[in-house]
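Missing here: one protein chain of the complex. Every other protein chain is in place.
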Amino acid sequence: MLRTEEMLLNVGPQHPSTHGVFRLVITIDGETITEAKPVVGYLHRGTEKLAEDLTYTQIVPYTDRMDYLSAMTNNYIVVHAAETLMEVELPERAEFLRVIVMELNRIASHLVWFGTYLLDIGAMSPFLLAFREREQILDLFNDLCGARLTYNYMRIGGVKWDVPEGWLDQVRAFISNMREKLKEYEDLVAGNEIFLNRTRGIGVYSADEAIDYGLSGVNLRAAGVDWDLRRDRPYSVYDRFEFDVPVGKNGDLYDKFTCRMEEIRQSLRIVEQAVDQFPEGPVMAKVPRVIRVPEGEAYVQMESPRGELGCYLVSRGKDKPYRLKFRRPSFYNLQILPRLLKGENVANLVAILGGIDIVLGEVDA
Amino acid sequence: MQAWMWLGPVIMLFVVLGFVTLAILFERKVIGWMQSRIGPNRVGPWGLFQTVADVLKLLLKEDIVPQKADETLFKLAPVIAFVPAFAVVAVLPFTDSLVFADIGVGLLYFIAISSITTIGILAGGWASNNKYALIGAMRSAAQMISYEIPLVMALVGVIMAAGTLNLSGIVEAQKEMWFIVPQFIGFVVFFIASLAELNRTPFDLPEAESELVAGYHVEYSGFRFAFFMLAEYVYVFAMSALTTVLFLGGWNPLFGFTFLPPLIWFLLKFSLIVFTLIWIRATLPRIRVDQLMQLGWKVLLPLALFNIFLSALLKEIPGIGSYY
Amino acid sequence: MTEKDREKEKQHETHPGGEPAGKTESHKGGNDRFLRDNQPDEQKGAVQSQGKGETDSDTVDSSDVKQPADSAAKKAAAAAKAKAAAAAKAKAAGAAKGGSIPGRASAKKKKEPPEPSPKQPVLDRWVRIIRGALGEEAVEDAMINRPNGHLPTLFISKDRWLEAARLLKEHEELAFDYLQNLAGVDYEEHMEVVFHLFSMRHRHAVGVRVKTERENPEIPSVTCVWAGADWNEREVYDLLGIRFTGHPDLRRILMPDDWVGHPLRKDYEPFDEGV
């Protein structure tokens, strides 16, 4: 046996595959990882602290910047928390608009995941092809609310803008186009032997472990736990749509890939139904100009592209929250990383990290 | 004669540099097209001078040697990597008359000299005193050693059929039938192994961007980095030319279309190979390092050995034996 | 425009009972908004017609976003009347649900809605289980968080929290195996750590709140019970300074290691007064 020496390798915070400013201190023996220590916090902006000094209207643009790949869901969770305590009745049209934009945002987010994940394991083209389709969603959002990433679209009591003319038809066109492109993506990678070899059986964990670590979203479902808040704890108007929840078997990277691809398909289904049933009416409920949330506290949850996005709001009846805590799914999902990396190859590191699908803005809040 | 001795290589150097410039542009353009983009288009018409601008930028950049690096070795490594890349071009026959050194063991020379580049890469990675560079260099060494063997083994079939190690002789032997048909297994093994030798996707592990940042040349910048890049693309040139010579019949025309000059035929086939390399790079993800070893030792090597055995066997069968 | 808006607002705020609008009808359940079909029609109608002016607000004129005040005000008045009736009923039903702790009293001392919460028996049962296993003092208090979809909420004593956590996870009937959320709150009089637990097996949720004193706050770590608590406890420690005894690696997680103070505490004074 050759004497081998362990080496400390500092991956990040500036590294092409850490998806932001994430740092991972790994101890490697040759190319085998013996220990991995994640270090987060490089992007901590103190959103929760800032929120204590902001009115509810002002918090919304800040949430855009947490999970910047799906700002719509972040918008939703904070207005949803306030609305829950205020017990506001929302106009239907607003609810439908919210569902449409949230699902479109989910597709956009999964497309980014698809692209960057394939980039992580070394394929270039899927990244740009996925961004090509994502661009269409961003253009739709741009038409709807005047921004491509930081939407600031939802307000307590509804949404800021009604749909512009012809927007729904554009959404319909996008749906049919996206279905085609999904097929293309799967042709491009799903049957690819190199891809299969790099994803099958890598980063496996059991359903019990997933639950124990508090994983959520695709990370939980890929391990075989059939749990989707849209279906099991319906919020907004999700109970009116038909959709399936894709579930994996052993939580390996390939299951995560198929789950996310299938989720895009299901999201398209939801958007299609929502567009078809789109009701008439106002998009804002009657809410006071200065929003004061009645005293009390509430924990609300929703299914963001990355998992269970929650918001724990403590209000003391003021126009500013007393305490606002976000349950950020990336933060929870990332905890399992050291356990998954132990004994893995360095090349699998980026694949496993990519498979968790973190957004550092969200991890660090 | 004396003038030719000096002028020839200089011309060749410029031809190769011209190819590298064009190849990089072509690669970026093709990959751009495959990704619904248009590729570089800002410098010169159609972006023609993009690579020139890039090279100029690299040459003008500050020459940085990390403080903790082994300075001598660090400076020497790009040279060690580049010189063999250029040296192998000497034996490549582009047409029956256009060849610089028509030596008897041309194929052996090519294989032997090209292995030296690994030392340059290893030295560069080691001398950088950077962990990513070290891992990249180690991967490179392991990969080169593992794939050199199936590469050479795959060629044994060709050598047996041609009966010579002289590259011009091998092309001559393909007048009737290109070796890609009888030596198909050999071709496949050779092509995959050559991809690995070239460090190109899906075998670009030594510089795996998403894992090792830039692998062995992570600490290099300026013209030293340019040398590594140059070596890589000169190898693309040399390897594509070698594949053309060995399996695609060199300058021999297809279907007896002799109205095109031999050099054009050579360039056509050569371009096809280069395009395929780029195409593969645009499509495939990177293979993992342990799977790379498995593929090399457990799949390609047995296949190559089987190919030798098969060629020897088929050579004895009357009728088709003449092709082997 | 602004004046009119202010008027609307006034109407909203000064409706009977002196309570903010939402509170008096808490029995409708905040999370159950999708059940709106069951709700009184007049109110639904009111809500929907109020914003009529906005149906074509894709024109960019910002005044479109604001509502035509006249009709809206009228509808608001109608709605307020309905609410007044509801409030009166609620008041008649009377007796505030007792047992709230002083700090949280004002929120929970509101009028008991006519019917008891559907989750009340469940909560009582859980309290019995925990008290039975760990003694009477383990559960300090229990309540139903009505606006939050009738979430049963337990107040566990911090001395018994680790055992209680084990019980919550391992007891057949409870089986809270999934840690949904872990948050720390600084209530100025005391600190609190709030756990939202969920059972994947039984599909039920519970909120658990563990109080600790403000000086030298400390509660037992439950990392050994739910692995997912690890980073969250570090986060709470980092931002609020609550020490989790028994945590394997209690370091700062979001703030730099040499940071002074715990930013989410209400008495936190930023060292750097901003740029």
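Here the chain labels run A, B and C in written order, and each chain numbers its own residues starting at 1.
Here, contacts are C-beta pairs under 8 Å (C-beta built on N, C-alpha and C of every residue); 3 or more make two chains touch, one makes a residue touch a chain.
Note that contacts and distances are computed from a predicted model.
Within the choices "NADH-quinone oxidoreductase subunit I", "Ribose transport system permease protein RbsC", "ABC-type transporter, integral membrane subunit" or "Heme exporter protein C", the name that UniProt assigns to the complex's undisplayed chain is "NADH-quinone oxidoreductase subunit I". Contact with the omitted chain, checked across A:S125, A:S216 or A:N333, is made by A:S125. Contact with the omitted chain, checked across B:L7, B:I38 or B:L98, is made by B:I38.
The chain omitted from view is touched by exactly one of A:C145, A:A222, A:V237 or A:L324, namely A:C145. Taking the complete complex into account, A:E193 is the one of A:E6, A:D29, A:D169 or A:E193 that touches the chain left out. For chain B, the residues touching the absent chain in the complete assembly are 30, 33-38, 41, 279-280, 282-284. Even with one chain removed from view, chain A keeps its contact list with that chain: residues 54-55, 57-59, 61-62, 125, 129, 132, 135, 142-147, 150, 152, 160-161, 164, 184, 187-196.
Everything that follows uses one rule, which is that only the chains that are shown with their structure count from here on.
Of all chains, the one whose mean C-alpha position sits at the greatest distance from that of chain A is B. The mean-CA centres of chain A and chain B are about 43 angstrom from one another, to the nearest whole unit. Centre-to-centre separation of chain A and chain C, using mean CA positions: 24 Å.
For the pair chain B and chain C, the distance between mean C-alpha positions equals 66 Å. On the side of chain C, the complex with chain A involves touching residues 2, 5-6, 8-9, 12-13, 19-23, 25-26, 28, 30-31, 33-34, 36, 39, 43-44, 46-48, 50-58, 65, 67, 72, 75-76, 79, 106-107, 145, 147-149, 151, 177-181, 183-186, 194, 196, 200, 203, 207, 226-232, 235, 239, 252-256, 263-264.
Interface residues of chain A, counted against chain C in their complex, comprise 40-41, 44, 46, 48-49, 83-92, 158, 160-165, 208-209, 211-215, 225, 227, 232, 234-237, 239-240, 280-286, 288-290, 292, 294-301, 308, 310, 312, 314, 317, 322-323, 325, 327, 331-332, 334-336, 364-365. Within the complex, the chain A residues that touch chain B are 7, 9, 15-17, 31, 118-125, 127-129, 132, 188-189, 192, 194-195, 197-198, 345-350.
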